[in-house]
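== chain A ==
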Amino acid sequence: MLFLDHIWLIPLLPAVGAALMFFFGRRLQKSTVSAVCVGSVVLAFLMACGGVLQYTNWGAANGHRPYEKILYTWLGTDTGHLNYQKSDGTPASFRADAGFLLDPLSSIWLLFVTGVGMLIHIYSTGYMAHEGGYYRFFGYLNLFMFSMLTLILANNYVLMFVGWEGVGLCSYLLIGFYFHRKSASDAANKAFIVNRIGDAGFILGMFFVAWLCGSLRFIDVTGFARDHAATLMGNPIVTAATLLLFVGACGKSAQLPLYVWLPDAMEGPTPVSALIHAATMVTAGVYMVARSNALFVLSRESMLVVAIVGALTAIFAASIGLVQNDIKRVLAYSTVSQLGYMFLALGVGAFSAGVFHVFTHAFFKALLFLGAGSVIHAMSGEQDMRNMGALSEKIPVTFRTMLVATLAIAGIPILAGFFSKDEILWQAWKFSPYLWAIGFATALMTAFYMFRLMYLTFWSPSRVTSHEVEHHIHESPKSMTVPLVVLAFFSITAGWLGWPASLGGSNHFEKFLEPVFANAAEKEAPPANESGLGLTEYLLMGLSVAAAGVGWLMASRAYSNAGKGYTEPIAAAAPPVYDTLLNKYYVDEGYDYVFTGRRKLGDVRLGVMGLGEASSWFDSHVIDGAVNAAGWITRSTATFSSWWDKWIIDGIGVNGPAILARMLSYPARLFEWGLVQWYALVMTAGLVGFVFYYVYH
Partner candidate 1 sequence: MHELIDYIQSYLKSNLTPGAAGNIFWATVYILLVFVGLSIAVIAMNWLERKILAHMQVRLGPMRVGPHGLLQPIADAIKLLLKEDIIPAEADKFVFWIAPFIVVLAAFTVFVVVPFGPTHAITDMNIGILFMLGVSSLSVLGIVTAGWASNSHYPLIGALRSSAQMVSYEVAMGLAVVSVIMMTSLQTGTGTLSMIGIVQAQQTSGEWFIFKFFPLGLIGFFIFAIAMVAETNRAPFDLPEAESELTAGFHTEYSGFRWSLFFLAEYSAMIAVSSIAVTLWLGGWLRPFPNLLHGSTWDLVFSLVPGLTFLFFAAICFFNVVRMPKHPLFKIQTMGLAGFGAVLGLIGLVMFVPGVRDRVGDIFWFAAKVAGFMYLYIWYRGTFPRYRFDQLMKMGWKVLLPMGLALLILTAVVAMRADLWDQLRGVGHP
Partner candidate 2 sequence: MEAMLHITTLHYLVLGAALFLLGVIGVLTRRNVVIVLMSIELILNAVNLNLVAFSRYWQGMPGHLGGPGALHGQVFAIFVITDAAAEAAVGLGILIAFFRNKETVNVDEVNLLKW
């Protein structure tokens, strides 16, 4: 029980690394920085592996209970200072622990977060070798690891929220890592602000959960929800709580209304994009919804909303990804799209399928991003695919690993993406064929844009603009390629954990997760129906594989010979559609009109800011005007009163006599001039007069 008892060390190790970086990093050598930061994450990964291994044994012995380790209470007390009434009127006390929870769900996240994180740390030592702020970058990365692990291992919503905010902060810091670029700091601000909207939803949802359940511990909440499932079904409080939590998930996981920050987040360094904005952080929303599955299943409306939002996000982002030219933006929209898949899975009740897709997606999407980073590295910072081409010979390792990832994400069989995506599509079909149709279309688009990326980057004729760049193209160092290879390996094999029963597998993954989704599994997937639908399942499987092949074919036809100045097929077929897609459906512009107020219709600001402006105008002109008018009336009255006082009372009444007295005093002043000699003169004159009178009178 060594690792389980000291599970709190897992997040603490990167925290120590981060603290060292922030306090002493400036004075440390790059090698020392790498050793400390990568070492802490490697240690954390090893401890995570040990912890998960021990948990499987411990769980098998203890009925697959979650393992909970509470260190202390950091918010609220047992003595009842924060007492309140639950929604049903029973008393409850608010408290939040510094406690850690390990169950199958968090085990999966723990493993791939530390694993992928470790690989990306190693990759970063190569990628960032020539950048300034090396220690800062690794400090942020370690801080992110700490926050993410806190989020995953938290045993209650409040501590989870701490990690949630921590990863938000690290995301902000890392997107704005090149803070001297205006676009980077703008993107960082955008990410942070959009996340705030989701966070507000999370907090409110948390309050509802506490009001409903009387506790924020996951075990208590899950237990409460499952115990009272019958009474709580359809309870509006549950609907409200889950919808608000989903808003939080939308913010963090870039779902439809709040997805706008993620494409811009590509301003950060590529390892960051890979780690945070593809593999780990953006899946926190999925994790949170999966963690709250007991509540979500109690509200059909919420589930429907999650499913629809997920589906729409998937196809929406995929359609944008069709035409993007920036290699990282294509991947970013791909990420949004895949996250939509995951939420679609959660929404249709296939929690384990969603989680499985998270798991596989983490590997191949991280691999894609790191590969893209390697390409960018080779191209001396060039990110536009229109200026690439014919790189397959020059950077073979990158090319091969990326090809693996592309095949995985496109859903080619026996690679990881195939199993998870097919699972989701199958579950969607079972829920509603319309949602399946959307997912299918998305799969087609995914295959197309991914192979478009591959063709434009590796196979098509070279469109490199400058010879200098052309000469400079080289394979990345070992520290970068080794993680690529490792990730490629997992991109191929990760899916095998969830080999579906229909294909002769045993789906270990789903079994492993069963205790977590106990309520969902028995309701949504009655084993009785499985055989009846077997044919349909194979048909759908074939269709999705076919879609991948069609996407590849279309991409190959359009782009295999794309020379300089090639034309996009969509642009040729329907220019308005192309423009719309290229401009991302004008969503940012719309937000500018409606929310930020940066764009105006003529001179009138619209939306929220417009409302604020109008309110401000009303306040400053009508309300203040009334106030000022009252003031003006008072002041003019006072002015008149003052005038009256000054000229009539003081003037005629007081100063008049004084002026009169002063006028009369002028002759008298003649003798009191203040000049001594004048006095003497007057005296002499008096003497003359006196003597004259005395002598001659």
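In this section, a contact is a pair of C-beta atoms (placed from the backbone, for glycine too) under 8 Å apart; a residue touches a chain by one contact, two chains touch by 3 or more; residues count from 1.
Criterion applied: all candidates are chains of the complex that A comes from, given by their letters.
Bear in mind the structure is a predicted one, so any value in this text is a computation, not a measurement.
S.K.: For chain A, choose the touching candidate in this complex from 1 or 2.
M.R.: 2
S.K.: Along chain A, where are the residues that touch candidate 2 in the complex?
M.R.: By the definition above, chain A touches candidate 2 via 669, 672-677, 680-681, 684.
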